[in-house]
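For this view, one protein chain was removed and the others were kept in their places.
Chain naming follows the written order as A and B, and within any one chain the residues start at number 1.
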Amino acid sequence: MTPLVGKDIVSAFDFERADLLRLFKLADGLRGEIEARGTLDYGRGKVMITAFFEPSTRTKISFQFAMVRLGGVVVDFIEEVSSLKKGETEEDTMRILDGYGPDVIVIRHSRPFFPHSVKDFVKAPILSGGDGTNEHPTQALLDVYTMWREFGRVDGLTVGVMGDLKYGRTIPSLSYMLTRFNDVTVYYIAPKQLQVREEILKKVEGRIEYHMIENVEDVIEKLDVLYVTRLQKERFEDPQEYERLKGTYVISRGLLERHGKIPVIMHPLPRVWEITTDVDDLPQAKYFEQARNGMYVRAALLKEVLGI
Amino acid sequence: MTPLVGKDIVSAFDFERADLLRLFKLADGLRGEIEARGTLDYGRGKVMITAFFEPSTRTKISFQFAMVRLGGVVVDFIEEVSSLKKGETEEDTMRILDGYGPDVIVIRHSRPFFPHSVKDFVKAPILSGGDGTNEHPTQALLDVYTMWREFGRVDGLTVGVMGDLKYGRTIPSLSYMLTRFNDVTVYYIAPKQLQVREEILKKVEGRIEYHMIENVEDVIEKLDVLYVTRLQKERFEDPQEYERLKGTYVISRGLLERHGKIPVIMHPLPRVWEITTDVDDLPQAKYFEQARNGMYVRAALLKEVLGI
Partner (left out) sequence: MTPLVGKDIVSAFDFERADLLRLFKLADGLRGEIEARGTLDYGRGKVMITAFFEPSTRTKISFQFAMVRLGGVVVDFIEEVSSLKKGETEEDTMRILDGYGPDVIVIRHSRPFFPHSVKDFVKAPILSGGDGTNEHPTQALLDVYTMWREFGRVDGLTVGVMGDLKYGRTIPSLSYMLTRFNDVTVYYIAPKQLQVREEILKKVEGRIEYHMIENVEDVIEKLDVLYVTRLQKERFEDPQEYERLKGTYVISRGLLERHGKIPVIMHPLPRVWEITTDVDDLPQAKYFEQARNGMYVRAALLKEVLGI
């Protein structure tokens, strides 16, 4: 039995360094098995509920595919056609779903700390698929898994994370997970008003080296990885400010090729305009591979949590 | 072969007393098997279509979970993305779904008697998941199963049903099902304008003893079970009338503890404000257990109807 059997995963801090390295190797192993044999048998008879209280595609379908390839079954709770419209609290909904006896529940919610608030009365293990602007621990899992696959290690990497660092929920989880490794340097690249929140910095203080800057071109040659996220228009009070900054936060082939070294380019996807499509063909563009990695590492996580 | 093989279930009257007692025991048996072994094999190769023409969560996911735990497969017909928008009649939709050869179809529809109107030309057995204000026979099944589990019998019970008894579809089915047992007394507790409909009383006349009252506190000590349902705001012509009555129809821990005896508290869920959350921890609060029971008794029903 691995340490993760039956465990709730609501934060990137729920993974120890040893858990991560074990999951990454397991994900590689499952990849090989799935490529060779298709659907596996580990999950036979296991049932996962996906309970996404806000829209998602990437995360939900990635978890569903992972469960299906393990040989398990998915029951999808769809919010749109639900009793929530009748005013039921989501805590009640969780109690009821849990009562059916699922083997695991994947939750997404727009409210920060929703998974934390229900995990103690829900018997099934809960895997957070994102809680508002707070965290998205399995996104970090696939992000760091991708780095590990690219470099064979995470220790010692220099990572630039760029875009809306204030509201993006991938940023806190990625930052927290990187603290599990040694000698990691992070450059937070964002307009001042969208820089990473103080509460996040407090949690990584002294555990990673970090710098806050505004222009990616100032550091690009130092980076092993450039992790790009979107600037969402609706985050700006002044639309002109958005239009002014938008250009600065576009990673194009032209920008990349101006410099002596092109880092591995990652993105949690969906990508809109912040990476131009001419970047897609570069060998360093790993964002589609990264999404694919998500399926395998989530399969690894499910396998461990389900104890199968 | 049980008497229910291949049978359509569109009314609580479709169950005889012997069917109910057999289903309750089978549900208990399946509960034990599922708790011990997880997913079972009875339903292997069987396919259920859920065709819900109006939103639902509780009923649909409960049926889906039941089918999945029996080892069967679910194909979900989702109305939102359907040809109904193009003007197709729902009778045609049912003909087409049936043509694919499902082993069973679960239908919900806002139109009373919709399941009755299609069952004769649909070859697959049809299980009603609720038809407007008319009936909800499998809700009654889980309600009465819950009573049977709590008391070891249904005969002789005194049941208070409270809330909107005029429009709620759980009330007719529950009333009808209770006629299959001996010496049952029902207190219908509702504001006069939301009391149980005459047509329903006609069908239970002489088969259960019933009384219509307005205040739950007048009878609470006589009750074995208090079955609470919502008062929906939209049922009141005068909003002030709703606000005035709302308070009277709230079951709180304070109200319950004012009396010498606390009955088993049930609710079809979703619960909004009509049972306060401080009631949840009382040993008599059985509404989440009741929802859970629904999954097992629906599994029992599916097993019998599918003849597996």
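Throughout what follows, a contact is a pair of C-beta atoms (placed from the backbone, for glycine too) under 8 Å apart; a residue touches a chain by one contact, two chains touch by 3 or more.
Quantities reported herein were computed from a predicted structural model and do not represent experimental measurements.
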item	value
Given A:Thr2, A:Ser56 or A:Ser117, the one touching the chain that is not displayed	A:Ser56
Contact residue for the chain not shown (choose from B:Phe77, B:Phe236, B:Tyr249 or B:Tyr287)	B:Phe77
Of A:Thr39, A:Ser110, A:Gln193 or A:Asn215, the residue in touch with the unshown chain	A:Thr39
Residue of B:Glu88, B:Asp155, B:Glu221 or B:Glu241 in touch with the missing chain, whole complex considered	B:Glu88
For chain B, residues in touch with the removed chain	44-47, 73, 75, 77-78, 80-88, 92-93, 95-97, 99-103
Where the unshown chain meets chain A, residue by residue	34-35, 37-39, 52, 55-58, 60-62, 64-65, 68-69, 74, 78, 80, 230, 269-273, 288-289, 291-292, 295
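FYI, only the chains that are shown with their structure count from here on.
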item	value
Fitting chain A to chain B on CA atoms, where both chains share a sequence, rotation angle to nearest 5 degrees	120
Chain A-chain B separation of Cα centroids, rounded to whole Å	40
